[in-house]
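Shown here: the complex without one of its protein chains, the others still in place.
Now for chain A:
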């Protein structure tokens, strides 16, 4: 059973290496250690023209043994201010990582989904109430400046994890 996971992860790894040029918002997506295909890391780049511009956000990805039937566990290790991301734990509230997961997703597609979540927040199911409240009140200036500040504080520095 677990060998099936390894096969699939190896497949994804090779596929990711092959078309690395076709994903502009994903700086990195690879296993942390070569011999452990069940623990990955990724670095998302903040989209240009958004409040996250210039930020590099690190993701920690843990693949369960029954992947792809079960979704991977993904969290931000870089602190990020976003209505659907827990500020302290980095937990991501995204339906496709929970109830709406289907085995046809790949790590790459999930990373793209998270990247698009950054620019399209869903304030109705918040993990970060402060950011969500700003959005719900329509205070875009406040929200954007808050996000910009935290991006500058935590996501600009290369050393920052």
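Points to keep in mind about this one:
As a working rule, a residue touches a chain if its C-beta (ideal position, glycine included) is under 8 Å from a C-beta of that chain, and two chains touch if they have at least 3 such contacts; residues count from 1.
Here, contacts and distances are computed from a predicted model.
Per its UniProt entry, the chain excluded from the display bears the name "Postreplication repair E3 ubiquitin-protein ligase RAD18", taken from "Mn-superoxide dismutase", "Postreplication repair E3 ubiquitin-protein ligase RAD18", "Methyltransferase small domain-containing protein" or "AP-3 complex subunit delta". Where chain A meets the chain that is not shown, the touching residues are 1-4, 7-8, 10-12, 14-15, 18-19, 65-66, 68-70, 100, 102-104, 106.
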